[in-house]
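One chain of protein is taken out of this complex; the other chains stay put.
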Amino acid sequence: GSGGGGGGKTGTTSGTTPNGQRTFPVLKAVWATTDYMDPGLSYRLASWQLFQDVYIGLVVKAHVSCQTSNCTKIEPGLATTTGTVTDGGKDYKFTLRKGMKYSNGETVKASDFKHTIVRDFNMNSPGIGFFGNIVGSDACEANPTKCKDISGIITDDGAGTVEIKLKKPESDFEFVLSIPFTSVVPSSTPNKDTENPPPAGNGPYYIASYNPSKSFVVKRNPNWKKHEIPAIPDGNPDEIKAVMTDDQAQSAQLVASGQDDYDENLLPTDQLSHYKSKFGDQIRFFTTPSTYYFFMNFRLAPFDNLKARQAVNYAVDRQQLVNLRGGLGVPTYNFLPPSYPQYKKITPNPYPYNLQKAKQLVKQSGTAGQTVTVYTISDVAVDLSTGEYLQGQLKKIGYNAKLKAIAGANYFTIVGNQATKAQIGFTDWFEDYPYPSDWFNVLQNGDRITKVHNNNYGNVDVKSLNTQMNKLASLPPNQALSASTNAKWAAIDRDLMVKYASSVPYLNGILTSFFSTRMNVDCDIYDDNNDDVAQFCTK
Amino acid sequence: MTVLEQASESGSAALLEVRHVKKYFPIRKGLLQREVARVHAVDDVSFAVREGETLGLVGESGCGKSTLGRTVVRLLEPTAGEIIFQGTPIQSLGTRRLRPLRREMQMVFQDPYASLNPRKRVGTIVSDPMRIHDLGSRAEQKRRVAEILETVGLSPEHYNRFPHEFSGGQRQRIGIARALALRPKLIIADEPVSALDVSIQSQMLNLLDELQKEFQLTFVFIAHDLGVVRHVSDRIAVMYLGKIVELSPAEELYTRPIMPYTEALLSAVPIPDPDLAEKRERIVLEGDVPSPINPPSGCRFHPRCRYATDVCRQIEPPLADYGNGHLAACHHPLNVDKATLEQVGVSERHSPAEADQSALPQDTSGRSNPAVAPDTRSR
Amino acid sequence: MATTGQEEFTLDTAAELAAEEGGAKAIQGKSPWAIAGRRLRRNYVALSFLGVFVLVVVCCLLAPLYASHVSHLGENDTNSGGVVTVHGQPVHVISQGGTKIVNGQPKIVFGGIPIGPQWGAAGGQYILGADELGRDIGTRLLFGGRNSLFIGVTAAAISTALSVILALLAGYFGGLVDWVISRFFDLIWAFPVVLLGIALGTALSVNGFHHGFHLFGVFIGLNLSGSSLWITILVIAFVFIPYIGRPLRGQVLALRNREFVEAATAQGAGSVRIMFTELLPNIASSVLVLFTLIIANAILTEVGLSFLGAGVRLPNPSWGTMIGEGSDKLSTAPGLSLFPGIAIAITVLAINVFGDGLRDALDPRAKIRIEHG
Amino acid sequence: MGAYIIRRIFGMLLVLVAVSLIVYLIFIVIPGGDPAQRIAGRTATPANIASIRHKLGLDKHGFTGFFIQWFSLVKQLFTAKLVSYANQTNVVSQIKQGLPATFSLSIGAGIIWMGFGVLVGTISAVKAGRISDRLITAFALIGISLPVAWLGLILRYFLAGERGSPSWFPDGGYVPLTSNPWQWFYHLLLPWFTLAVLFIGFYGRVLRSNILDTINEDFVRTAKAKGLTSRRILVKHVLRASLIPIVTLFGLDFASVLGGGAIITESVYNLHGVGWYAAQSIQSEDLPPLMGVTLYGAMFIVVFTLIVDLAYAYLDPRIRLS
Partner (left out) sequence: MAERLLEVNDLKVRFATEDGIVQAVSGISFELERGKVLGIVGESGSGKSVTAMTLMGLTRGVNAAFEGEVLYKGTDLLEVSDRDMQEYRGNELGMIFQDPMTSLNPVYRIGEQIVEAIQAHERVDKRTARARTIELLRQVGIPNPDTRVDNFPHEFSGGMRQRAMIAMALSCNPSILIADEPTTALDVTIQAQIVELVSRLKDDFNSAVIFITHDLGVIADIADEIIVMYAGRVVERGSKRDVFYDPQMPYTWGLLGSIPRLDRPRPERLHTIEGSPPSLINLPDGCKFRPRCPHAFEKCKAEPGLENRVETPGHFDRCWLDVEFKRSHRDETISGGSAEAA
């Protein structure tokens, strides 16, 4: 459609939010570096945090704080509703809002959605693994760069409708539609990394320029109409100017000195108390829906032995691993993070720290004295120390433990390769979207074990639970979030962690947000894994 | 008669024969390290050394004396020519085949400081050659070293000392001892006394003399001091720019130099006698020795020669025998009487059609050799 | 003719020395080495720094004793949850952090700060403090020193040995051999040292180095696991080759034209004999000086590589890895990188000062360029 | 001369080819570094990986595969098309972006270390044996004994940053000269000195011993016999001759720093220059940027080696280039 409609109503960049006059001209920020500034390619928190206000999909995650509200809720985005589901959960229909425009002036069309998914395939996007359940995606999966069309996606630009046909019901499909890989970009976007400038945005902002690992500038989308999508706030800063660095100390100092307003990086754990005492409430801490855990390989000795796995669970003092992060973590024995409705805290504490018992179990298992290599990431100091800690503990309980540290960029590829034969090691998981199948089915499901690029690093394979997970992952949306389903997920969590001791979850991460003194931290909404920059306000 | 014929004719066999030896050093340049020029360090030199004699080799710095010496003992590979030692051509022998011959010919070097390994004890330096050739047991070697040290005038106590603890003259003795260790037949001495003070130099010359008698040594004695060469040599070869320009029995060279270069060289030798020095007429040669990269055409001495004529510029004079084993390469030989000249026939054989009248001997009969005192001339 | 004039050497001191040495006779029969030794013996500064170096080495060698009798913690023994008694009071080795519920609100308690230097207050434990896993810095410093020194000395030795052989071959044979070896030097030289070191270090540390062949059932080659110290040693040894090889080749080239080499050839000595008995003793003093220089530089290079994660692999301690590990805890536990840094500075300084004295005594003109930037 | 330079340039190209081959060799031994898997990301399908493998030519094996892959890397580098395996950024443009920081660091540090090195060396040689010489020598020795990484950390900790101690200097980072010259200078002061300390000590010592050697040269005696003033002898005869080897050193050191060799300094101070980029790529075991940076660095070293040789021939007329 033409849909140029009431664009002229406000037409200016100054505006107000429901909270009153809170807009301000420039937010200066320090950001972590990221891999790409393209929703089809990027798979990092640093860029996804921006994308939530720039690249909008058919549906969106609620822009609310997980600390206080239910942040797992899905709300309509480009579509007018969260979709009409028919055919027992196998057919999703959406109607686009009228008159939406990209920042480059192009109109948002239904066919852009299909183009976006095809583009993902063509670019070998890391997101294409999410699209395997769509009818007609097989050819594209087999030969992504040659992908032309996906028959299961039917769009009608005139009517503004998008219909997606699935091979079988999928509990989390609505959630999948909220991640940046499905955020709609104009059909004119080339099928490759655009680098600078990134693809045109369709949210309240667009990324005006991007200088990889150096800086970016985000501006208001001139074609965004006020309150255009209810779930998405219009945003306060008129412009966001960010420099990018991974040096936590430097980035904190830039904000401390008032040169910048917001530190997207974690505060250096070493200086937490210093900053806290000096800047008090300008620093906020958020527990994220993330779990740090050690995987143990079910297929390799000694961890093919339940007792050995239990011994490791007893030997890991969660508190010490929290200490390693300077206190930025909540000890856990669950696999799922607490913010999930499916979470049920495992009580009583299944594995109180007990080296004696651990040693005993190792002895009983008959694996004592075996050589165990602990894998961890070499270029993140905390991860390295965590690996060293585990190695030290394994030594104490009777293994001949070795350490193997691998560069972060390569780490998961290497431990995810069966040829590596990684016995035990560090790993963590930050959700893609807030549904348990993103955890259990990806990370703990024996049916999903692959030869390379395996995400189930421990090759966890409990037949009965596999079936259960598969079943729970293929529910129509109306059943996916029911109380009984939630309870079943919680049971899986408990069985895996306690009965099978499949992994050693040890903490849920806490992240920091550090604001300069001119910022009003009360506006800070920590949603999912990120602050929502659009909602920042000054004092 | 050629040099070589001359050697064999004289009865005793030639120990060393050098035939048309050339040694050019390439000068490389450019993208592919092409050879753009050559230093004609030794250019077609022939001579023979009889057993037991001393052949002196004199010439100015850079004329190729050392290069010739080194080529003869195969420290350098000759560019062309033959080197026949004890009847064996050695110019292309491999290292292995050469080794036994090395026992028979040794070298003494000029610089008493550079020619001894500063990190070795005297005993080791002198016994090394025996060790290389596996001669005798350790004890025997040691005994022999003591013997040799004594022969060259050092005391056996010096066995364990290092070269830096010796004076120049003593070092040179060590160098000689090393050369003697294998009881060689031939010793090439490359300016063995040039670096020494006169008082030490005379000790050395006497020593070499004694050794020659004692061990029946044959010497090729390189020097630039005409006085020294005369003292030690039976025959003397004068080199100029890579060529032998005159070869003569020792005394005759001083009394009757044929080549103007020899004449000038002799006249330049300072004489430690104020009256004689004042009296004598000096021939001061103009300029320096030309570059051996582009040696002058014809006679190589012509740019500095006061008798030079056109023929000298164009035609290279051959080494001709003026009788009595006295050879010279010159278009204008000095101190030669008509009869000899005719017999040699320089003008007919070596002056082509354009050879002018001037290619005749200069009349030098009235002039004595300026360097030599009258009383010796009569001898 | 004139002496170097570097020393303030007046008539009085000379007279004293002459009397002491019993005049010129005393030096008779002494090798150049003995004379250099005599010079060195007079250089009290160099000697005392040699003493410092020896002390460091001895301390590091005694590390196991320290671990078993003083700190009661091994080099890799973690003790993160542990408690020590300081002045009779129990103290957590690592301060305990986490979230506490205060007034119904979760509140973050910062933790993970290791105990600082106790200087004996904890009965020999944690004299220099603990690291973030509760390991004893003192113990690790000594064990780390063992590794660092071992790496420095071994790498320098290997590098020097290889360079000497290459320099002898190149300088002696000249021609094609020289061309090939010189180009090899050029090639390593063309790499920035640190970059090449890190690249090699990183690449090899992933899976180690396993190349070689079997000959009659005996394995000939190198079989190193990724965490082996030998990887770091070989990498450092490799990158320094041209820095020693080039100056030595120059010296050999100059020596090769000296008359004593010709004399040896004229006697019929073979190439191997000439290289090893004529040439080698004459470059030996330079080799020695370069060797000390390279030890110092190898230790420093190890720091650079380990700091960038391409050197010694954790949990093996080395001074370099300790600095790297401590680098992000400078404000809460400065000792973590401060102590190893000081240890390196002292050790390297000692080697450098002694090396200087050695060079003055042996007096070769050794010049060497190495970057650590 | 012209032919000489052409020959040298030809030789330089050969060295660069060899360097690229070695870097490539070093990195193919990393078994886990399969670029295809890495590009594909954490949720990739086997097909996805296969197609990337094909695109990169990784599916070709054996000897030819080796050369095809190497050649394609080098070709892409020279056509500025080479992209990183880790995040697909263009290597050449990343290096270009690092140039301002690296050049600022190198040039500033170079001026400092050369200036101070010459000063220190000259003073201590002229005052040889005196207290000032001993002090300078001691400082120079300490300077070359400090590990750069440690020195940088300690300086950054004590003099910069937000750690309770007064923050006299900014805590790392680079401000472009064009955006704020003062901040540029201010941000670079610490890195300059950190990088320069080692060189100052080293150059000072080398120069000192060169001067003391030169003072004993015959031509210096001649200059004295001419009746020149001691200052003129020092400057015109002694320093001139003593500086020649220093020029060589400087050329090569400077080249290596310009070429991204100041990896540690750039990393410690988080200066996003070429060295920092190299460190990042090394940590992520990312071949293409390393190939780029190494070749870039090698190019500087090779070019400066030529410049040094030319300068040498100019400074010392005895040397004839051939």
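Going by the order they are written in, the chains are A, B, C and D; count residues from 1 in each one.
The working rule: a contact is a pair of C-beta atoms (placed from the backbone, for glycine too) under 8 Å apart; a residue touches a chain by one contact, two chains touch by 3 or more.
What you see is a predicted model, and the numbers here were worked out from it, not measured in a lab.
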Omitted-chain contact residue, chosen from B:R28, B:R282 or B:R306: B:R282
Of D:K81, D:K96 or D:R240, the residue in touch with the unshown chain: D:R240
Residue of B:P118, B:G227, B:P249 or B:P303 in touch with the missing chain, whole complex considered: B:G227
Sole contact to the chain not displayed, among B:G64, B:P78, B:G123 or B:G169: B:G169
In chain B, positions touching the absent partner: 60-61, 167-170, 197-203, 205-206, 209, 224-228, 230-231, 250-251, 254, 264-266, 268-274, 276-277, 282, 284-285, 287-289, 371-373, 375-376, 379
Contact footprint on chain D, counting only the chain that is left out: 129, 217-219, 221-230, 232, 236-237, 240-241, 315-318
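Everything that follows uses one rule, which is that only the chains that are shown with their structure count from here on.
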Distance from chain C to chain B - Cα centre to Cα centre, in angstrom: 55
Two or more partner chains touched - positions in chain A: 249, 271, 274, 378-379, 406-407
Touching two or more other chains - residues of chain C: 202, 206, 309, 330-331
Contact footprint of chain D on chain A as seen in their complex: 34-36, 41, 43, 124-130, 132, 141-145, 193, 195, 211-214, 245, 247, 249-250, 252-254, 256-257, 271, 274-275, 278, 378-379, 406-410, 412-414, 416-417, 420, 442, 450-453, 455
Residues of chain C touching chain D in the complex: 2, 4-8, 183, 186-187, 189-196, 198-200, 202-204, 206-207, 296, 300, 303-304, 307-310, 320, 323-324, 327, 330-331, 334, 337-338, 340-341, 344-345, 348-349, 352-353, 356, 365, 367, 369, 371-373
Chain D to chain C touching residues, read off their complex: 15-16, 18-19, 22-23, 26-27, 29-33, 128-130, 141-142, 144-150, 153-154, 157, 163-164, 195, 198, 202, 206, 209, 212-213, 215-216, 245, 249, 252-253, 256-257, 259-265, 267, 275, 278-279, 282-283, 285, 290, 293-294, 297-298, 301-302, 305
